[in-house]
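Below is one structure, written out as structure tokens; comments come after it.
One protein chain omitted, others in place.
In this document, chain identifiers A and B correspond to the written order of the chains, with residue numbering beginning at 1 in each.
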Amino acid sequence: MLNLLQEMGKRGLGVFERLGRGCILFYNIIMGLHTLIPRFGLVVYQVYSVGVLSLIIIVVSGLFVGMVLGLQGYNTLVDFGAEESLGIVVALALVRELGPVVTALLFAGRAGSALTAEIGLMKATEQLSAMEMMAIDPIRRVMAPRFLAGFIAMPLLAAIFSAVGVIGGYFVAVGLVGVDEGAFWSQMQDAVDLYDDIYNGVIKSVVFGVVVTWIAIFEGSDAIPTSEGVSRATTRTVVHSALAVLGLDFVLTALMFGEI
Amino acid sequence: MTDDILVKTRDLCFKRGERVIFDGVDIDIRRGSVTGIMGPSGTGKTTLLRLIGGQLFPDQGTVHVDGENVHELNHGQLYQLRQRMGMLFQNGALLTDLNVYDNVAFPLREHTNLSESLIHKLVLMKLEAVGLRGARDLMPTELSGGMARRVALARAIALDPMMIMYDEPFTGQDPISMGVLVRLIRLLNDALGLTSIIVSHDIQETLSIADEIYLLSGGKVVARGSTDELNASKSEWAQQFLKGQPDGPVPFHYSAVDYADDLLNGHPGRAQSRV
Partner (left out) sequence: MNTRIVEIWVGIFIAAGSAALFMLAMKVSNLATYTDDEGYVVTAKFEDASGLKVRSPVAMAGVRLGRVTDIKFDNQSLEAVVTMRIESQYNTLPKDTSASIYTAGLLGEKYVGLEPGGDEASLQNGDRIKLTQSSMVLEKLIGQFVSKFLNEDSSDKK
């Protein structure tokens, strides 16, 4: 019993310790961002590895999610004779929720885990230490560009996901089940608001991008420098990112659309 | 440059958790010399280099490098100082996504505003010094361990530092690359006017090039002196270490309860392996 309490206490302290370290790292990264201004090339390269390399999975998933939304929405709406509103269903679901959330989950799996593994391996092979000894701050040279790249790439990926999803929904609605094309677009445009829906969706994706990238970088830099430690850190990145994204999504949705 | 001592530690104490790594270590490293720091595995030789480099903080005591107390410098000053220190990590620690040329050019590009053509000349010069000018387009994964270390050495001298710290430079090398490294360390030290610190437990190689040697054990300096002085040392421990005898002041057995007691009373061990 006492052992159990002790163990729980230890775990609890460990969680706070990691949270604290994570926050310090976050602060240091933010403070290091200004050093990237004259060297934006570093960021471009990282945008390639977190953004461009995630494009395929985002586009394919977005297309299928949009098509599924179109089919499911149609099956429900047709009972009420409201299949003209299919555009609204597809667009609102994508722009408000699925775009940012699913993109963030895929982003965590594709780019986040790669980031953790990369930084973890750099730590395990003493590359980070070596940089420090060369008087090059790895936070500024390695982590800040990756962080900024995640910050830039995530909203763009989410926008691509939503846009491709809407197109997928359009194919199903107009091409497959025969919803009137004009009604599809006009109903959508009437119901989707630029500020309420699109901007809030973009804000969500920015927040998710920051959080997922932060978790990925932190887990990498905090990994035990062995191959087992790095593989565990990679798993943790995906799990923690998914939990953080879904939890934050609730909070953000309540703040934005809740009107509480 | 009045002070003859480049690195000076006084009463250096360092603990990792409960384990005491250093317990009052005093080391002086003269400018221009090659100093070997030797001791059995686990005596914290690498830790010592990290303390000198300011990556770790001591629990007690001071480290002065070139007259500056390493652990009282702020971030910027420490980084200024590190630009004048080179360190060679055990496995080279080359940046895996850059090729040999870019690895050597890396510190130059980070710290200077030199033109690419000048950097090109400098990099070739450094690579020539370690004999790997022809390997400039290889990636670190294509290099053998010894070559990786030589590239790392070229990188460490890229900024013309005042000192280089070698962390186990000879471990796991075949005799030829070992010989190459030994020669390189001495040659570079004398040619570039460096100060070298070699942390190692390879006795013959270290003894052959070091001007002065410190033997560490149990968190303390147990012996110091030149090769000849050490060989003539009366310290039993030093003799055991230098001659590689399996038993002596350092016991063959890890400390344990009496063998007979253990056999009679001990609990059968649980199966530990889960693989």
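Everything below uses one rule, namely that a residue touches a chain if its C-beta (ideal position, glycine included) is under 8 Å from a C-beta of that chain, and two chains touch if they have at least 3 such contacts.
Given the structure is predicted, the values throughout are model-derived calculations rather than measurements.
*Asks:* Let's see if you follow the contact definition: name the visible chains touching the chain that is missing.
*Replies:* The chain that is not shown is in contact with A.
*Asks:* Pick out which of A:Leu25, A:Val47 or A:Val207 touches the chain that's been left out of the picture.
*Replies:* A:Val47
*Asks:* Touching the left-out chain: which of A:Ser162, A:Thr213 or A:Thr237?
*Replies:* Hidden-chain contact among the options goes to A:Ser162.
*Asks:* In the full complex, which of A:Leu25, A:Leu128, A:Val172 or A:Val202 touches the chain missing from this view?
*Replies:* Here the residue in touch with the unshown chain is A:Val202.
*Asks:* Touching the absent chain: which residues on chain A qualify?
*Replies:* Missing-chain contacts on chain A: residues 44-45, 47-48, 51-52, 55, 91, 95, 153, 155-157, 159-160, 162-164, 166, 185, 188-190, 192-194, 197-198, 202.
Basically, only the chains that are shown with their structure count from here on.
*Asks:* Report the inter-chain centroid distance for chain A and chain B in whole angstrom, where each centroid is the mean of the CA atoms.
*Replies:* 42
*Asks:* Report the residues of chain A in contact with chain B in the complex, numbered from low to high.
*Replies:* Going through chain A, the ones touching chain B are 121-122, 125-127, 129-130, 132-137, 141.
*Asks:* Applying the document's contact rule, which stretches of chain B touch chain A when the two form their complex?
*Replies:* For this pair, the touching residues of chain B are 50, 53, 55, 79-83, 85-87, 89-91, 93-96, 106-107, 110-111, 152, 155, 159.
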